[in-house]
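Removed from the display is one protein chain of the complex; every other protein chain stays in position.
Our next item is chain A:
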Amino acid sequence: MMLSKGLKRKREEEEEEKEALAVDTWWLDPGHPAVAQAPPAVASSSLFDLSVLKLHHSLRQSEPDLRHLVLVVNTLRRIQASMAPTAALPPVPSPPTAPGIADNLLASSDAALSASMASLLEDLSHIEGLSQAPQPLVDEGPPGRPTGGAPPSLGALDLLGPATGCLLDDGLEGLFEDIDTSMYDSELWAPASEGHKSSPEDGPGKEEAPELDEAELDYLMDVLVGTQALERPPGPGR
């Protein structure tokens, strides 16, 4: 049974009841004691983490592949919508425009893109499961964030300003300095090391996951979005 059907049932009431397949889907049964304690987002949290990683990876490229970025962001938004369907997405503010770069299309689009992605990431970090997003992240976010309340930090604006690849890298990495990213290390994707994940939502559903484990999901998404083509050779002087 498709995991997404269980998540979306309450939103699409007109959808007819699907016949249950032979695959045991006990983790979607709300009456099951293990499931009753876990929030409904159990099934797609690994997919969510995976998509966030892909987004990071995409943004880290010196010249982000727009198609890759758009596909990953749209998928992430879809996952996010299914995980927290009642929470209204905070309105994303317009990005800061540094003076004098209005005519430089790419520079402003870089700044806008990175600002929008940073705000989206921050927005996503407030979803349960990534709540260890640190306080500095909120303070240094782009201006106009309704959650922070603190005045925009000029330091963050500089980081997100007309950026070359290196500056953008440092800026984004700096924002996430305080997060323990060990759970995102790729070598920990093997099923044997699932215990390292500290997210409380990882219930027993993980160990007895359906046919697709994280490594397969990661590979599948890579193949579909064309991540292998993303790597560009380093330029001279780098």
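The rule is short, and it goes like this: contacts are C-beta pairs under 8 Å (C-beta built on N, C-alpha and C of every residue); 3 or more make two chains touch, one makes a residue touch a chain; residues count from 1.
Convention: contacts and distances are computed from a predicted model.
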Name check vs UniProt for the chain missing from the figure, options "Afadin- and alpha-actinin-binding protein isoform X4", "Protein YIPF3", "Peroxisomal membrane protein PEX14" or "Serine/threonine-protein phosphatase 2A 55 kDa regulatory subunit B", returns "Serine/threonine-protein phosphatase 2A 55 kDa regulatory subunit B"
Contact residues on chain A toward the hidden chain run 2-4, 15, 18, 44, 47, 62-63, 65-67, 70-71, 73-75, 78-79, 82, 92, 94-95, 105-107, 109, 112-113, 115-116, 119-120, 164-166, 210-212, 216-217, 220-221, 223-226, 228-229, 232-236
